[in-house]
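One protein chain omitted, others in place.
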Amino acid sequence: MELVLRAVNLKGGYSLKSSYASASQHEIYVDAVSGVSLELLRNEIFGIAGESGCGKSTLIKMLYGYLEPPLVLKDGSIYLYTKEGKEIPITSLTKEQLKKDVFWRHVSYIPQSSMNVLNPTMRIRDHFAEMLKLHAGMNKEEAYKEAEKYVEHMGLPKDVLAAFPHQLSGGMRQRVVISLALLMKPDLILADEPTSALDVINQQAVLTMLRDSQESFKNTVVIVSHDMGVHGVITHRIAVMYAGRIMEIGRTEEIFEDPLHPYTQALIKALPRLGDKAQRRGLSGHPPDLKNPPPGCRFRPRCPSYGSQCREETPSLIEVKPGRYVECWLYST
Amino acid sequence: MSENFMLQIIDVSKVFGYGFLGRIKFPAVDHVFLNIEDKPKIFTIAGESGCGKTTLARMILGIIEPSSGTLLYRNKNLQKLSSKDKLWFLKEVQGVFQDPYDTFNPLKRVETYLFEAARNLLGLKNHEEASKYIDDTLKLMGLSLKDVKGKYPREFSGGELQRVSIARALISKPKLMVVDEPVSMIDASMRMNILNMFKDLRDNDEISFIYITHDLATAYYISDDMAIMYRGVIVETGPAERVLIERHHPYTKALIDALPEYVKRSEWLIKKTKPPGMEIKEFVIPYCKYAHLCQFKMHICTQKRPPMFDVNGVKVSCWLYQ
Partner (left out) sequence: MPALSFLKSIGKNFIFLYKNNFKFRLGFTLIMILFILGFAVSPFSPTSTRTWYVVPRDRPPSLEYLLGTSSMGRDVFWELCASIGKSLTIALITALIASHIGLFVGLISGIRGGILDRFLMFISDTFIIVPGFLLLIVVISIIKSWITIPLLGAIISIVSWPWPARQVRSMVLSLRERTFVYTAKLSGMRTGKVLLFEIMPYVLGWHLVNFTNTILFSIGTESGLAIFGLSILGDNTLGVMLYWALNYYALFRGIWWWITAPIITLVLIFISFYLVSIGLSEYLHRIIG
């Protein structure tokens, strides 16, 4: 299968000055992404699952190339492969170069809150017009006509174009943002918790739109979400993150029906299901403090099946079956 | 012969004004009737954000006043409580809120609230006595006073802090706990532990719960009875198992169909419901509020609001069941 993105050993995090509580001003580093390697294939929906503080949002920002301080990339490289066959080294480009050639054209980023993307003083059709002017060289008339056709094709009502962002509901705004993200037909779309702020019915509309557009454009969509249900209905493959590292990667069916890593197993076991009143158990404890991560495997303090090796050495992500990766001493020799 | 209800919500509405000078009025809670039995049960009020469930919860807790209607707790009118009754009410009915980090003042140590509750609600002024009692209550939640003493809210994880919040509510040994989205900000791996605690408190300490949530999966997991709210109106109510499995009201059906679960993978993306558009308009219509989105819309739905029809023990507010 064709590769669309390769990330090699990404290490990065947040460089903070100490809070007001302590008098000294030494620097604190939050190790948010700690050695993540990833390969994304063309024509798939890839889910990144994990709970708060696992680093999934940080990872997405790195993949996009959006390194705004205090976020720093300490090591690692990212290569994007466009459908024309070009290789773009995301980590070597400057912000200006990325803005000019890469953002919206080859990679689109959809943040959690749609209002971070939409300009409250511009009507929706002007958002489309601005992008078409910048990237396709159209004038305003052409752009408006193109926007009308496009918006209809994406299943949005035409009167959305004349509205201002605040006049639309949250779900409608999110769908507008997705349309904007797909406008220039990029190779990769990164969506960070695209439906967390939405109710279930709007969520279904947004996810359906993502899935339908992925099927017709045959691009790659990465969905970051803490909601395993979202991953269960829409993704093809899932990566499970914990405390800045990837614990497991596999096809969605494999992850749900046969989770290998103890953390994944706990997550799947804790899922409530309609029609099933059986007692569920969650994990005890809480994720580690990434200013001071534990030695060895970061999941060890909460793991129900840890061994002596887990404290001494950090396991690496190993391919135990074709396409199936686990980072756990239970599965390494 | 009337059953003795623990809580009776009688024709309660809450109208908010917004816009310039607050002149545009919309009913966040619109003529709601609800009865909670006097048995240790978990009653869920479920609905999407903006449906009025949090406003209703706050009226039950006595934090805000209804615009019209009456709330009776053990036959006492919440708006006409004497000061002695007000103290009694605080002891009987307590609440837990969604955001543990905002439940406590970020500038204060968390234990101050525990000691306040012990002093004001139970009269435990002696520090040692209060400490022992608070310690025992925290132990119910898997914590101890030693773990909690001297710490500010930001020094706890979300799950821990929420457990402290629950412990604070339990100090006065309440009979009714109103918990508003208590686990939606907690990580999935810790949610179940807290929900299991609610079930234990119901079984072992005979505490009733009103569980407010938008998450129908967790609602199914712990509820005994359930009410579904939409735009300020209760559209269906009855035993949780039956409401969620039988799905009488079209909105209930739409909600459950839209719930993302791995097992529904193949059909989930095919069933599509029209999502709501501009929402405020939908609050003020005098007929069935779900009419415009409903696939079963009939003429009468746009004329009158449907009353509650009884469908073998499940009450549904829909003209389909006349």
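Letters A and B name the chains as they come in the text, with residue numbers starting at 1 for each one.
Going forward, contacts are C-beta pairs under 8 Å (C-beta built on N, C-alpha and C of every residue); 3 or more make two chains touch, one makes a residue touch a chain.
Just so it is clear, the structure is predicted and the values come from calculations on it, not from any experiment.
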Residue among B:Ala28, B:Ile42 or B:Leu61 touching the omitted chain: B:Leu61
Selected from B:Ser49, B:Asn105 or B:Asn204 as touching the chain missing from the view: B:Asn105
Among B:Met6, B:Ala169 or B:Cys288, the residue in touch with the chain that has been omitted: B:Ala169
Contact footprint on subunit B, counting only the chain that is left out: 58, 61, 63, 87, 90, 94-95, 97-99, 102-108, 112-113, 116-117, 119-121, 165, 168-169
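Following the convention adopted for this analysis, only the chains that are shown with their structure count from here on.
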Chain centre separation (subunit A, subunit B; CA means) in Å: 32
Complex interface listing, subunit A residues touching subunit B: 51-52, 157, 167-169, 171-172, 199-205, 207-208, 211, 226-234, 252, 256, 263, 266-267, 270-275, 277, 279-284, 286-287
Subunit B residues within the subunit A interface of the complex: 48-50, 157-160, 187-193, 195-196, 214, 216-218, 220-221, 244-245, 254-265, 268-269, 272-273, 275-279
